[in-house]
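To start, I am sharing the structure in question, which I have written as structure tokens.
The complex is shown incomplete by one protein chain, all other protein chains being positioned as in the whole.
Now for chain A:
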Amino acid sequence: MRGEWNSEQAISAQNLTLSYSGIQILRGIDVALPAGQTLALLGPSGCGKTTLLRLVAGLLAPTTGDISINGQMVAGPGVFVPPEKRQLGMVFQDYALWPHLTVAGNVAFPLEMAGIGRAEREARVTAALDRVGLGAMAARSPAALSGGQQQRVAIARAIVGEPRIVLFDEPLSNLDRELRETMVAELGALIRGLGLTAIYVTHDQSEALTLADQVAVMEAGQIAQLATPEHLVEQPASPKVAEFLRLGAILRLVRDAQGWSCAGRALGPLGGPEVALADVLVTPRALRVTEIGQAALTGEVLAAQFRDTGYTVTVRLDGAAEPGRAIRTVQISSDTRMRTGERIGLQILPERLRWFPARADVPM
């Protein structure tokens, strides 16, 4: 089934906008998703990612622009296919299990709506519940299950009708971290195993980077960057994207005759673009701890968190505070434990910096 649909886009949207009472919620969205791929919509709350998903589901109608599913226009000028005719699966953030139906009743609902006979229905419900490991829970009420089990039921309900496209609306955000990490792996295996085309809304960058073939980072109703996970990490399109992906610290640098300086401390010639002012992304890998006497950057250790690969150390940089930014901190990894309050020196590795030329009119 996967090969059959590879040739065309499973989902595409052109110039999509949505306004509500004069407020623009989505502006000029263009997306194309080939069959069998997973697209993650990543962004902070209120960026419009769930709204975009509901437009694809047919739970909202766009103000302008059009949406096609498997080459058929489902929303556009004079066209609106209601959600029940779009043949999608969907997993909701709050699970949205119907409390008056049993687990099996919930999972059977899509098949019932499709007019599938009782015998086949029961077989497919059992198969779907077995796939998510809840075969024994069929007769229970959803309220009697834990959060993780409820979300598994919701996933079984989304795949039981064998839709080609499944929409995930922050499916794991109500679960605790340990369970979330297990479920991400399971979901990835499920999506690949069934050859699904999926749109996955999340605010968690690690979920997005793990699951998706393409990630759309959304900000204020627009797509700030649409790229593969590797591309996104290597070449974030803007300081905001880099910040949201938590790739490292963004420092503002000024160039003069001697080279670059940060908050009055000369850093020397670091390369970088031929502009007077630039933002630079400093990842933990771009910093190295050195003797405090000869270091360009110095700072004080604020916190050290132990992880199994070493310590993640947060350092507050010395120098005048910039207006509008409370404290400038960077993170480094270290094999040795550092005490809070310890003063250290940092060396910048220029080849590992990523530069964003700043607009000249922005004051420092």
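Just so it is clear, contacts are C-beta pairs under 8 Å (C-beta built on N, C-alpha and C of every residue); 3 or more make two chains touch, one makes a residue touch a chain; residues count from 1.
Here is the rule we use: contacts and distances are computed from a predicted model.
One subunit of the complex is not drawn; among "NADH-quinone oxidoreductase subunit H", "Sigma-70 family RNA polymerase sigma factor", "Iron ABC transporter permease" or "Cytochrome c oxidase subunit IV", its UniProt record names it "Iron ABC transporter permease".
Note that of A:T63, A:T126, A:N174 or A:T329, the residue touching the chain absent from this view is A:T63. Listed residues A:R157, A:R252, A:R328 or A:R354: the one in touch with the omitted chain is A:R157. Considering A:I67, A:L88 or A:L297, the position touching the chain not shown turns out to be A:L88 (whole complex).
Although one chain is not shown, part of chain A still touches it, namely residues 18-21, 54, 57-64, 75, 78-80, 82-84, 86-90, 92-94, 96, 98-100, 109-110, 113-114, 157, 161, 167.
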